[in-house]
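A single protein chain has been omitted from the complex, and every remaining protein chain is retained in its original position.
Coming up: chain A.
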């Protein structure tokens, strides 16, 4: 057992990661009309880890995220969050409230709401209907919104309508929405698509700073970006794991070169 393991004893609202891993995917299979999008996929994510997942188009990256967040149900296999939470039995909101947050490939923010309201809506807490009718922002929540806006560099856009933000700013806002959700596991799909080099660097910084407190899974196409943040990379190909290791290991793997990097 690693030294910190005893500190992560399971508590209320916390996934039980006492066996090091926070996410278990075992023997998953998904097919759409005969096409096998996920093929006997087995993958473990450790608690506090920052993992990058790469792979050519159609390798099953987004489908994998869909399974974890409850959008798609596999034909067979297992998906566990910690030791106790069976993801295949929960709906999307239940999974979100269990502590898995997701950023989509195409930035999706609530366009007709202000930037601050987007964070208010995404914030962790009671999400029931009757409670929402009477809910007011507490000082603590307001402080969290302010702090998050500072982190994602949108403090000056507090009242701005989210639909009017630039593409990069929307990406950042969506990351901010993930943060206020206070998830234990973040799934981040193509966070730097359409970003300038500068924005990319800040995103890399942010994601690296999140690891440790949170477990982060990043799906990304941009190899420079992956190299700058990842210590462990998983390569998906045709719905299953082709290789796993450091960026250098993976880049020197003959099979990976064939299917992906060599192209």
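General observations
Please note the rule applied: contacts are C-beta pairs under 8 Å (C-beta built on N, C-alpha and C of every residue); 3 or more make two chains touch, one makes a residue touch a chain; residues count from 1.
In this section, contacts and distances are computed from a predicted model.
For the chain that does not appear here, its UniProt entry gives the protein name "Urea ABC transporter permease subunit UrtC", which is one of "RNA polymerase, sigma-24 subunit, ECF subfamily", "Urea ABC transporter permease subunit UrtC", "TIGR02587 family membrane protein" or "Rieske 2Fe-2S domain-containing protein". Residue A:122 is the one among A:122, A:179, A:192 or A:256 that touches the chain not shown.
The residue from A:47, A:181, A:203 or A:234 that touches the chain not shown here is A:181. Within the whole complex, the absent chain has one touching residue among A:27, A:93 or A:212, and that is A:93. For chain A, the list of residues touching the undisplayed chain reads 69, 71, 91-93, 96-97, 101-102, 104, 108-113, 117, 120-122, 124, 127-129, 132-136, 177, 181.
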